[in-house]
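Omission of a single protein chain aside, the complex is shown with its protein chains in their original locations.
Labels for the chains are A, B and C, by order of writing; each one numbers its residues from 1.
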Amino acid sequence: MASTTTVTPGRTVRKVQPIPQTRNRLELALWLFMRYSGLALVFLALSHFWMQHVLIGTHEIEFAGTQLRWGITGQPVTVEQVIWRAYYAVMLVLAVTHGINGVRQVAYDYFGHRPAIYKGLMSVIVAVAALISLGGIAALFMGAAASGGEAALR
Amino acid sequence: MKINLKIKRFNPETDKKPHWETYAVEVEPTDRVLDALHDVKWNQDGTLALRRSCAHGVCGSDAMRINGRNMLACKVLIQNIAKDGDTITVEPILGLPVVKDLIVDMEPFFAHYRAVMPYLVNNDPLPANGRERLQSPADRERYDDTTKCILCAACTTSCPSFWARGEYVGPAAIVQAHRFIFDSRDQAAQQRLEILSAQDGVWRCRTAFNCTEACPRGIQVTKAIGEVKEALRTGVIR
Amino acid sequence: MPQYHQFDALVVGAGGAGLMAALYASKGVNTAVISKLYPTRSHTGTAQGGISAALGNLEEDKWEWHAYDTIKGGDFLCDQDAVDIMCREAIDAVIDLEHMGLPFDRTPDGKISQRRFGGHTNNETKKPVMRACHAADRTGHMILQTLYQNCIKNNVKFFDEFQVIDVLIEDGKCNGVVAVQLATGEIHVFHSKATLIATGGFGKMWKVTSNAHSLTGDLPAAVLRRGLPLEDMEFFQFHPTGVYKLGILLSEAARGEGAVFINDKGERFMERYMPTLKDLAPRDICSRCIYTEIREGRGIGGKDYVYLDFRPEQINKYFEADGNPKRIDAHYLETRLPDIIEFARVYQGIDPIKEPVPIQPTAHYAMGGIPTDNDARVLADETGRIVEGLYAAGEVACVSVHGANRLGTNSLVDLVVFGKRGGIAMAEYCKQASFRPIHRDAAAKAGAAQLDRIRNNNGNERPHAIRKEMQAVMDEKVGVYRTGAGLEEAIDKIHELQARYKRIRIDDKGFKWNTDLMEAWELGALLDLAEVTAFAALARTESRGGHYREDYPNRDDVNFLKHSMVWKNGTITLKYKPVRITRIPPQERKY
């Protein structure tokens, strides 16, 4: 702080208290989350995309491949399959939360002035997203259905 | 040279909706767009309404959208945006209610300005020798950029976040807050940062960068916003 | 429906003077500020170079030296007691501004930085002194912002974009003003115990001017129409360094940092005229020297302009010639004069770091205006009788601290010192005075009638044509050089224009934001002021400060060491009052 008789050359550095209001802290946390999850997703999402959609190619994706990576419902899983499951689980959680918060931001921009609509919209989106991702997670940990392969062979 | 001025007109006493009107004007290439608007107002159609005062880019009255971008009409020379025979479009800035022709209601803008405590707070006793508070040149330099702001609103009304949601405090108010947060003599950084951390505060800034591009005073607006965000994040003002 | 408001104190105008007054008045009584512009758009914001105060932060300085320089710069027409007050209180006023948060540039040891400015000297060595406190080259901007910020902090009440068109004066007492709300066109009557006028300059009489479009002398014209006098209207300052053709100001700060004038021959001609102060001689002198060069054919390419040269290597060359050890580079100039350099780049396409800049004198500052005493109380006549409840401060007022020619930076000093004194005086007055009754409907009707007359007038003259002709004749005949014959022609022309003004016709017949109407109304004010200016100039058959008569090239202290007062009640009356000389007897003005 400026003194009255002498001045320290160079720049003053000051500290402030952490921002106390939880609501505001949430905005900050989400803002940070968007950036860090984004950076993580660069590796996760891009590697997945390149693997599945470019290297293998959508046209080559068969149910059998999924069974191989996830394991099959009710059967023991290999170490490799656990790693695959973890990889997909992390990506799924990050992508969904990142995406949902993204949608929340967009919705707040355009519908924030109508709280009722905004809240309604957000509930629907969150509900649908929760359902889908729960399904996704469950599927991941249950593995692909054993019968699926047969269907593919038919 | 000859140019056409295509101006978005709106008269609240007769019109329901804005409409475009085009005027041919004879100008010098070194004339300002403001001169061309004056030519229309003074020689062709006196009903044209706009704000202006200083005519050299320091009072902040005449921010408007010229050829689709926010500028001060008095600070852009015709030769820099048009050739002989070209048409220049002029519209009011966006995101604030249009009152008449190029005049918008600035009140919401100033309300955001007032909301960030745009004044020095220092409750220490004044220096006993009756003289100035001291400040090192480096500390003074720290906030120099944001002291240039003339509150023209060119930045705020170029910001897509503000277009979407007028409650967003907007870059101009953040610039003003920055000017005080980073002033080593000030003691209210804490309160200002709290105000700016609200949902319609700095986090609404999506780093679109239009503001920096639009600022007629060359202020690094996005950088200033970034520094405020950094202070919020780290709790350190440096 | 007209609207009605009541406040103890009213301030008309939200520039430096108005805001300072409002800050101080609002500490004591219920105060409102009325301004036709958003406060931060006021012309104080354009002031560049600095605000002087004998802080002595970089070298020895005394407020008495500042006072002496001011009086000498004003060609001894200043009222010396007022100058003493100003220069003494300037020190506290500047410190006060710093405490309010003004971001002055700093010296290495953290104090307010100061620079040289025209006419400011060390009285002993006669050399220029560093007295102008500055915040880069936007000192006025920072003053205006800081004062507005403090008004917000203190919850001062503002009526933004309300244009005052009449002052309510009855029995020699002021009871408020009548204003029109620009957004709606509605008439508002403001009833007050005390009213302070701080509406700034009125340079739009001239074409080449540094003044804003809004500086149209609305209030001086209104008080003139209400039978009050204006003082020293013949003294208007022409600043030597306006951007060629546009008149945009390039502050004296440029010369304070070392820039020099150059004529067609590449010669630093000020050396010839003013061997000691050279390019930092007062403005009236520099402007005349430039015109003399032009008239003698040494304007650039024989045309009507000269160069202002602030190329770093040239500045260093002249520093060396002057024996000044200082050396500068392009970076130094870019940080000390960023705005000025940008003006040249934007408006002339010239980079001042690489090329000299074409400049021309530009109509700049009204030394004259509404006569006041040292507490900003408006005077009713040459005897010093005051108009109760009416105050004026800032450029619009004539205290008179600037005499016949204002020194650079002294206007900002004037604003803060007399704005503050006015605010305090108003608050004190309001505490013991009561509201005088007014006829609010009649007042509103008269105000509305003024505007309706113009709105509904069915003539054939375009206001703009009249304005253009007025500005042309003022530039030509009532400019830097004046002659008796020229002034008479100017008066005839203005009378003709006033007659034509009665037959104007405007396009916009509406109420909301009718800028067509307000501009036409402002033109009426300018014509009145142009008329009394030319009249006062014609009567003063001497040359002094900003008023230069080619037919009377010498100062005449025997007959004209006095202030003029001009009335316009149907016809124009001129009277004179003595100059208050306390310490410094008039002497020849050499630099």
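To be clear about the criterion, a contact is a pair of C-beta atoms (placed from the backbone, for glycine too) under 8 Å apart; a residue touches a chain by one contact, two chains touch by 3 or more.
Methods note: contacts and distances are computed from a predicted model.
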Protein name as given in UniProt for the chain not displayed, "NitT/TauT family transport system permease protein", "Succinate dehydrogenase, cytochrome b556 subunit", "Segregation and condensation protein A" or "Phosphoribosylformylglycinamidine synthase subunit PurS": "Succinate dehydrogenase, cytochrome b556 subunit"
Touched by the hidden chain, restricted to displayed chains: A, B
Chain not shown: contacting residue from A:A86, A:V126 or A:M142: A:M142
Interface with the undisplayed chain - residues on subunit B: 65, 67-70, 94-95, 158-160, 163-165, 206-214, 220, 222-223, 226-227, 229-230
Touching residues (missing chain, whole complex) on subunit A: 35-36, 38-39, 41-42, 45-46, 49-50, 53-55, 57-63, 66, 70, 73, 92, 95-96, 99-100, 102-103, 106, 109-111, 113-114, 117, 128-129, 132-133, 135-136, 138-139, 142-145, 147-148, 151-152
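Here is the rule we use: only the chains that are shown with their structure count from here on.
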A-B or B-C - the one linked by more C-beta pairs in contact: B-C
Cα-centroid distance, subunit A relative to subunit C, in whole angstrom: 63
Intercentroid distance (Cα basis), subunit C paired with subunit B, Å: 27
Euclidean distance of C-alpha centroids - subunit A vs subunit B, Å: 37
Contacts with 2+ other chains: residues of subunit A: 2, 6-7, 9
Residues of subunit C whose C-beta touches two or more other chains: 108-110
Touching residues on subunit C, where the partner in the complex is subunit B: 37-38, 40-43, 45-46, 92, 95, 98-101, 103-112, 135-136, 138, 141-142, 145-146, 149-150, 152-153, 183, 212-214, 246, 248, 339, 343, 346-347, 349, 462-464, 506-508, 510-516
Residues of subunit C that touch subunit A when the two form their complex: 108-110
Subunit C contact footprint on subunit A (complex, rising order): 2, 6-7, 9
